Structure formats: structure tokens, C-alpha cells
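Apart from one protein chain that is not included, each protein chain of the complex appears where it belongs.
Let's look at chain A:
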Amino acid sequence: MAEGDFLALLGPSGCGKSTLLRMIAGLIEPSAGRLDWGRDARREIGFVFQEPTLMPWATALRNVALPLELGGMPRREAERRAAEWLARVELAGFEDAYPRALSGGMRMRVSIARALVTRPRLLLMDEPFAALDEITRFRLNDDLLKLWQAERFTAVFVTHSTFESVFLAERILVMSPRPGRVAAELHVPAGDRATPEFRTSAAYAAHCRAVSQALGRAMAA
């Protein structure tokens, strides 16, 4: 995949999407074969888990500052940047809130801010919005897209929602279950996404239908 792409991995549970993501992150080793890195981009990775995965004993600010501090940045500087990123995910004013005081959507925003605070070139997301209600999910989709357009990191987004994949990604890889293989690859041109009200446009509906059919074939195969 090319730099700056937004790629979605779409497939049923158990097809190995999350496993693939963890392999990319280096959290698990592939049992055979290898991952091909064009250039040495390996260490600039951000990861957003299915759950917000925040430290309950730390404030939102301290949670976001964590990756920087683990990398050895002085606390003051790390917290300054963490505050900036909290503002960018629209959580300015919640710096001192503990995770239990935040809603599910807000926790996920903190988690995204934490993944982006190191300015990674690659952002991996493992069904990050699966547990959220649809309204919150749409808003987070919008905001994630805005962040991606501003920052142009490469994004790999695992999901099992057809609609989410079409809304977010330029390239969609449809995976088949057991054994997990890439069954189809679809493209959503940037021009289509630029249309106002993309989510209710005819183009969006057409792409969703195409992806849905590809998924159906992958499941049947």
C-alpha cells in the first residue's frame, strides 16, 4: 500500500483481520511468510484498540501524554503536546477528567488522540467504533476523516461494517473467512467522497452495494 492511503479491511469475524493488524504492529509474529516494508517505517505506528484501553488511574491528559513519555520526552513538553491533541479531538477542557467520568465516545477520542500524539506515519485501528451507538459512530467517522485529511497518515482500519468502510476508505479489501484471504479489492475515488452529503448520495449507495455484494461472494466462496 502507498503512503497516505486510507485502507479498510472488511470481513466477517474470524477471518484474521485483527491478527493481520497485530502482525503489522509487531505485536505478534507471522507463523509463515513475512511483512514487506518498503522503507523503514516500522516504528512510527499508532494503534487504536477495539476498546478505548485507557489507564483508569490517569487523567485524559496523562493518558495521551503516555506514548511521548515512554519515548523519553520530558513531562512538561509531553503534556503540552497531549493538550494540543486533546483539543484536536474536541476534548479541550477535559484534560483533568478521569476515564470513568467520560462517555464511550469521549474515551475513544482520547484513545485516538493518544495514537496520534507521536505523529505516526501509520495508524492502525482495530474496529475502534464497533461498541459505540450509531450517532456517536457517525460523528467519530466524520472527525477521523478530517484528522486524516489534515495529517495524511497512512491508515489501516479494520471493520465489519460495509457502510463504515465505504465512508472512510479509499481502498477496501474484502476478506473471506477460514482461511482468511483477500477476496476482493474495491476503490472509492476521492472525487466521490468530495460530494457534499456523501453519506446520503447515490454514489455512496452504489459503492455500498458493490462492497456488500463482494462480501457476499467472499462469504459464499
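Note that in this section contacts are C-beta pairs under 8 Å (C-beta built on N, C-alpha and C of every residue); 3 or more make two chains touch, one makes a residue touch a chain; residues count from 1.
By definition in this document, contacts and distances are computed from a predicted model.
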Undepicted complex member, UniProt protein name, chosen from "ABC transporter permease", "Multiple sugar-binding periplasmic receptor ChvE", "ATP synthase gamma chain" or "Ubiquinone biosynthesis protein UbiU": "ABC transporter permease"
Listed residues A:5, A:51, A:95 or A:143, member touching the removed chain: A:51
Residue among A:70, A:92 or A:206 touching the omitted chain: A:70
In chain A, positions touching the absent partner: 22, 25-27, 45, 47, 49, 51, 53, 55-58, 66-67, 70-71, 98-100, 118
